[in-house]
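Heads up, one of the protein chains got dropped from this complex, but the rest are sitting where they should.
In this document, chain identifiers A, B and C correspond to the written order of the chains, with residue numbering beginning at 1 in each.
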Amino acid sequence: MSIKIKEYAGTPLREEDLKQGKVLSIGYWPKAKYNWSAGVAIGRYLAELKNARIVGRQCDKCGRTVVPPRMFCEWCFRPNDRWVILKDSGVVNTYSISHIAADATRIKKPLIPTVIQIDGTTDAGILHLVGETDPKKVKFGMKVQAVWKRPEERTGAITDIRYFRPIER
Amino acid sequence: MKHVKGKMPVNFLYTAGVAGERFLREIKENAKILGVRCRKCDMVHVPPKIYCERCFERLGEWTELASEGQIETFTMCYFDADGNRLAEPEILAVIRLEGANEGIIHRVRKIRDQQVHVGMEVKAVFREKKDRVGSVLDIAYFEPFAR
Amino acid sequence: MTKFMRRAQETGKELAYEAARMALDSCGLRIEDIESVTMGSAPDAFDGVHMKGEYLIDGAGAWRKPYMRNYVGGGTGVFAPIHGWQHVASGLFDTCLVVCEEKMSSCRPHPQAAFLTIFDNFTERPLGPNLVWIFALEMHRYMHVHKIPKEKIAAVSVKNKKNAMDHPCAQLAQKITVEDVLNSEVLVWPVQRLDISPTSDGAAAVVLASEDVARKITDSPVWIDGVGWNLDTAYWTNRDLYYPQYVENAAKMAYQMAGIKNPRQEIDFAEPYDPFDYKELHHMEGLMLCKKGEAPDLVWEGVTQRDGKLPVCPSGGLLGVGNPIAAAGLMKICELFWQLRREAGKRQIPGDPKTAVAQAWGDLMQVGTVVVMRA
Partner (left out) sequence: MAPRVAVIGVGMTQLRSIAPDLSYKEMMFEAAVKAYNDAGVDPRRDVQSFICSSEDFWEGTSIFDEYVPDQIGASLKPVCTISADGLYSLITAYMQISTGLIDVAAVEAHSKPSEIVSIRNIMSLALDPIYVRPLAADPYFVAGLEMMRYLHESGNTREQCARVVEKNRRNALENPYAAYASQTTAQDVLASEAVCFPLGKMDIAEPADGAAVVVLASEEKAKDFCDDPVWILGLGWCSDTPCLEAREWGEATYAKVAADKTFKMAKDVRPKDLDLLEIDDSFSYKELQHLEAMGFCKEGEAGVLTEKGVTAPDGEIPVNASGGSLGMGYTFEMAGLQRLCETVLQLRNRAGEHQVKNARTGFVQCWRGIPTASGAAMILTSEGS
């Protein structure tokens, strides 16, 4: 009862209150470590990235080809049917220009996080970065191609693709 | 590629809270353990809270507790928090301080003549004042004592 | 509800207690009258407690009661009363206390760090994504498809921060202009500093009761007449982000239950989820309060002001009041309650509002949770 309530609880603090110990606090660094199983679909996806190939999965019922791959079709709810080797190119579905890192600190050279629809899929995009271009020159629908790490640098990770660069149509 | 290693890369800083602030300050400054009384439930809660979890009334009647009490239950830990074997087992106990209806969880050390047991009388051993920081570890441990 | 604060001294339990105590006092109930409790709270990686729901039990008034925690990411704050409604409408309980709590400041050095852990472990996290990335991607797509200029989006932030000046719990109430938003620091284009709600500590609570019991407690209950919730695929890069289909699905579910056929005419005001300014517009469209792409014009023309034809976020929203995730969603339910009872004080919207909708959104731009309430 907003109008009937005179006072709302809560004791706001400033960062200094904590830093200078005006208010008691306890720090903690959790050891939360994992060893995630990639499984069949992502296992193959990562292994193929090491070979500089992007692979997807195709469902015969709805005809969709998707990436990242999964062993099931979420819309038809059935095991999907086959692996498809895709091109390592695509088009920009949407993009942004990031001036901050994951921990909210500022970075000097902006990154261009982008959803790239991979050629040969049914409008299926992946999250990656666009590089080798001025952020101002990135356009919706722009064609881009993967720039791979050298074979000996590749580890079977999404970062085996360094970024996607714009290409001529 | 079968597995990917990773972690939850987060750190935390927890405030002691409104009740915790007063409780831990009193330990730090005066080596005294405070509880808080709920008249309605006729109980003394420790560590103190700003509310009684049973009747949900707001509490404010702070009361000083003895630093002696009885072991309500205990266990002997052979491993540390990471699962490494300890050289000597650590005894952890729930200690019901005189005047309280709840028990502090803490280490029990300096067990000599007798076996640790339920009902054993123990008292808090505080760190030196200069070493106290406002934490439950300002109580170094509990040790047996005879009346 | 508690104040919403960047950092609170209170522990999560204490925040939950303050909100729950206030909710009980507001309807004159004792804790013995509460038969069940449901907790809404977002990631454990904020408060820094695993099984956070268990940790909060005593503060939420759930001692020796049936108690569960529901969790749909950012959508939790509006799902929690839906879960509470399920407790009561199932016939199992006459009363349910719904509590939402968040203490984001425990996460250091900045709560943003926790958001890295919401991304796919294999295909996204190694890229070092920031939470703002995905919203910038969605916002940009939305702007591109409908050719929306940034000013019209910024107008949402201006409105909500101004509305919040009348909210006693607000963290970021301020009078700003569209230019201020457009000139604020660019974080991840097109998202700028003033497009974003803050991180916050806070809690909110509501008491739900069955019809018979409600009528005994109060002469002016506010009814939950419609509930809906919906989750889209986790493969967010495989969808077109310009439109929140999942919000539409959730809204349809809630409207059908509430017998609402034409939301544009039957809804008197709305509290859509606004962690970013464009989200309010996106969600107005998903809630079918206007046509796709039309929301930016409505805010620009002042239709969504408190004295406009369709007031939107009269509370000040997350942009103005603050965003302790789950508690912010429940704050919207509180606002519907206060407005529909005409107890919103300086925030009271004119006229005689009878029907309102609140909505929250979350996960990987995936969840819609919708509640329709009537006086």
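Note that in this section a contact is a pair of C-beta atoms (placed from the backbone, for glycine too) under 8 Å apart; a residue touches a chain by one contact, two chains touch by 3 or more.
Remember, predicted model here, so these are calculated numbers, not experimental data.
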Original post:
For the chain that does not appear here, which of the shown chains does it touch in the whole complex?
Top reply: A, B, C
Original post:
Which one, C:4, C:115 or C:269, makes contact with the chain that was left out?
Top reply: C:115
Original post:
Which is it among A:33, A:109 or A:136 that touches the chain not included here?
Top reply: A:33
Subject >> Chain not shown, touching residues in subunit C >> reply: 11, 42-45, 48-58, 62-73, 79, 83, 85-87, 89-92, 114-115, 117-118, 120-121, 227-235, 245-246, 249-250, 253, 257, 362-364, 366-367
Original post:
Which positions on subunit B touch the chain that was left off?
Top reply: 2-3, 6-8, 12, 14, 16-17, 20, 24, 45-47, 53, 72-83, 89-90, 92-94, 102-107, 118, 135-137
Original post:
If you put the missing chain back, which residues of subunit A would it touch?
Top reply: 26, 28, 30-43, 70-72, 74-77, 79
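Convention: only the chains that are shown with their structure count from here on.
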Original post:
If you average the CA atoms of subunit A and of subunit B, how far apart do the two points sit, in angstrom?
Top reply: 44
Original post:
Between subunit B and subunit C, what's the gap in Å when you average each chain's C-alpha atoms?
Top reply: 38
Original post:
Which whole number of Å gives the spacing of the CA centres of subunit A and subunit C?
Top reply: 26
Original post:
Residues of subunit B touching 2+ other chains?
Top reply: 4, 6, 8, 10-16, 18, 20-21
**OP:** Could you check subunit C for residues that touch two or more other chains and list them?
**Re:** 7-10, 48, 108-109, 113, 116, 121-122
**OP:** Could you please specify the touching residues of subunit C with respect to subunit A in the complex?
**Re:** 1-10, 15, 18-19, 22, 26, 48, 108-110, 112-113, 115-116, 120-124, 126-130, 132-134, 136-141, 144, 168-169, 185-191, 201-202, 233, 235, 237-238, 240-241, 338, 341, 343-345, 347
Subject >> Touching residues (chain side subunit A, partner subunit C) in the complex >> reply: 1-5, 8-15, 17-18, 23, 27-28, 30, 34, 36, 38, 42, 45-46, 66, 68, 70, 74, 93-104, 113-115, 123-129, 135, 140, 157-159
Original post:
Touching subunit B in the complex: which residues of subunit C?
Top reply: 7-11, 13-14, 17, 20-21, 24, 30-31, 45, 48, 58-59, 61, 63, 105-109, 113-114, 116-117, 121-122, 125
